[in-house]
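Pasting in a structure now, in structure tokens, and then I'll have a few things to ask.
Removed: one protein chain of the complex. Kept in place: all other protein chains.
By written order: A and B. Residues from 1 in each chain.
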Amino acid sequence: MFGSKSRTVLAVLAIILVAVAFPIQRTSQAQGEVTGTLNVMGFSLPDEIATVRVDQFKAAYPDVTVNITEGALDEQQFLTAIASGNAPDVVYMGRDVLSSYAVRGAIVPLTECIDSMGIDMSQYREAAVAQVTVNGEVYGIPEFFNSIMLFINNKALADAGLTLDDVDVSDWDKVAEINQALTRIEDGTLTRIGFDPKLPEFLPLWAKANGVSLLSEDGRTAQLNDPRVLEALQFTVGLHEPAGGRQAFMAFRDTWDFFGAQNQMVSDQLGVFPMEQWYMNVLANVSPDADITFKAFTDREGNPLTYVTGNTWAIPRGSANPEAACAWMKTMTSVDTWVAAATTRAQMRAEAGTINTGVYTANRAADEVIFSEIVLPALTNETFKTGVEVILSVQDSAYAIPANPAAAEFKQAWQDAVNRVLNGEQTAEEALAQAQEEAQAALDEAWSQQ
Amino acid sequence: MTQQSAVVVRPFGRTTPLQRNEMLAGLAFISPWFIGFLVFTAGPMIASLGLAFTEYDVLNPPKFVGLQNFQRLLTDPRLGLSLGNSIFYTVLHVPLVMMVALGLALLLNRVGKAAGFFRTVFYLPSITPAVAVGALWLWILNPRIGLINRGLALLGIAGPGWTTDPNWIKPGIVLMSLWSVGSTVILYLAALRNVPPELYEAARIDGANGWQQFRHITIPMISGTVFFTLVVNTIASLQIFTEVYTMYFGNMNSGAAASAGLFYNIYLFRQAFEFLRMGYASAMAWLLFVIIMILTVIQLRTSNRWVYYEGA
Partner (left out) sequence: MAASTPETLADIRRQQAQRLRQAEIRRLLARIVFIALLIGCTIMFMAPFVWLISASLKVRAEVFNNELIPDPIAWENYINVWQAAPVLAWLKNSVIVGFLAAATVTLSCAAIAFGFSYFRFPGRDTLFGLVLATMMLPGAVTMVPVFLVWNGLGLVNTQVPLWAGNLFGSAFYIFMIRQFYLSLPRELFEAARVDGASYLQIWRHIALPLTRTALIVVFIFEFKASWTDLIKPLIYLYNTALFTLPRGLKAILDQFGQGGEMQWEIVLAASVIVTIPMIVIFFLGQRYFMEGIATSGLKG
């Protein structure tokens, strides 16, 4: 009995050694026809925008069996799958982390896929394509395109005797002024924040507005110690002062009914803040009658500016069906597919009698059709119509942190620095100097991986 | 470690057939563990020790880098920060949890009617999903409108910024952890139920009061379980991860906790899976392993003085 058990042990140990030494690589099948199974990881089917497009793919490629492991991509899930040779055929991930995987060879360049499938890369927005381009090669096909604009509470402006023209983020002195004027403290208790700069998340936006990117264009040199970053950080941290400092500010902000009908815009708890466009959709649902105005965020020269985020499709190393994966990426992001999904959404919203603020894709050609033919003609609510128009007008002025293989660590470096300043643990100079050192070390190490 | 063994250990050659018989039977009983240990624990543990000397991003074969990861341990400021956070938490959490759990267990042990209902009540928080507990506690701990600070205000105390002040983040997490003492309560309750009632009767006849009975009967009789919870809670709290990750590092990201809530295993997790430094994470894991090992050995060594085994 013991003998057979120890044999089992030996066998299993041998398997471990073999598995560790030779990760199983599945061979890719012959090129040409698109058939077989397509395993998709990192994607969910939350709404009609997702399901309609999947249905379009299934109609176009009836010979492919689509198997979606639902749920957002989890690093542990993805890494164990790749390491053990169980790679999915196509994966859906944030554009900010793509280059980390690209440099380490976890996903493959799409040059061949783009050529053979005839994917027209010029239809996608440049800022998004730049996020998925590493060392001159394209590694991903971009999906959504999230932008930022200013959300303004009209009642607060009226109370303070201000007009919309006073909300001008190109003039930072003015921003500090209206922040002071819009902040309301009653009986020693903060009841309205004047201007929320959204730290730490939006530091890259404020720095860019001040004329500098946190990272050089080639993604190799951190620029966190640039005096313009310092100025942006000191300015935005200073915006917390009238509220009574960071702690009072945060404690109050945490009490907002952010996703509810009593949200801070309706309840007059906030004057102005920059925010991602999806929040417009939230407001359109929970408080369609809110007295608010949307306005573009601008740099200090008055040019519109937005900080872009979004997801992308990519093909992992070891994908067993790269042809189907390529067909999938092309279909999911094509003009026809996006338009079909947007049409379905428009119909559903019309039936339910709710406001449709549209869907914002990284495909410029698709967006043109969606907004000029589907969304804007049907949009009667003036407030949200302005919002949609503002988003459309800023999309070409998008800024993203350049692609780099240490994205997560780079982000930790600058976000922790902002937090240390906000928490009063360090001065802005000290925090940024430390962040610069950490970020540069991480970048150097990550680039040396390839 | 335990008392029985010292009596018996003898060189193999001079064992009697009876002792050899006992040894083989004992080995047979532990053999499932031993096999599992080799395949699922020893193998992976040795693998992780090996990885500690490499640069390994999980995606490509590991590269040997010698002691580089261990050198990094010495110079990484976040390592000291996160280790300090975890130790601070453990020192606060373990004694408090043991006291609160024992108090609740004593309370439950006296409940006559609807005992099942009350036991379920105290176990409830431990079976509530971490996401819901995290969301709820951000609400309860909110410095402005949270239940705790509103309660303190009634007593005329201005409550601290549990979720916004870096100095109060960890005490806030400890408060939250006290909520989930259910498992420890159940263990104590089971142990209390195992104390033979006639011991108390005898003590009462001898005129012992409630405190004396507790001190001289209850405590020694459940000391085995108390010791178990001490060791296990220490190990677990040094490895705290899920709740804090959900509360401050997931969807509900909060800047105030970026340093104060960076616990050892959260930092280890980020190194391993977000920064793709599995080699460094393995070195971190082994450092924690050694620290826990030393603490546990100390606890085991001192246990002879206060843990009472009937079978010994």
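Details
The working rule: a residue touches a chain if its C-beta (ideal position, glycine included) is under 8 Å from a C-beta of that chain, and two chains touch if they have at least 3 such contacts.
Because the structure is a prediction, the values reported are computed rather than measured.
Across B:Leu67, B:Val121, B:Ile157 or B:Ala202, the single residue that touches the chain missing here is B:Val121.
Remark: the omitted chain is touched by one listed residue; of A:Gln123, A:Asn146 or A:Thr293 this is A:Asn146.
In the full complex, the hidden chain is touched by chain B at residues 1-2, 4-5, 7-10, 12, 19, 22-23, 25-30, 32-37, 39-41, 43-45, 47-48, 51, 58, 104, 107, 110-111, 115-116, 118-133, 135-136, 139-140, 145, 147, 179, 183, 186-187, 190, 193-194, 196-197, 221, 224-225, 227-228, 231-232, 235, 239, 251, 265, 268-269, 272-273, 278, 281-282, 285-286, 288-289, 292-293, 296, 309-312. Chain A meets the missing chain through residues 12, 15-16, 18-20, 24, 39, 41, 44-47, 67-72, 74, 76-77, 79-81, 83-86, 88, 144, 146, 257-262, 276, 278-279, 281-282, 285-287.
To be clear about the criterion, only the chains that are shown with their structure count from here on.
Across the complex, chain A is touched by residues 31, 35, 38-39, 43, 47, 57-60, 138, 142-145, 161, 163-166, 254-256, 258-259, 270, 273-276 of chain B.
Here chain A touches chain B in the complex through residues 2, 5, 8-9, 12-13, 16, 20, 75-76, 79-80, 82-83, 100-101, 104-106, 199-200, 246-247, 250-252, 254-255, 317, 406, 408-409, 412, 415-416, 418-420, 422-423, 425, 442, 449, going by the rule given at the top.
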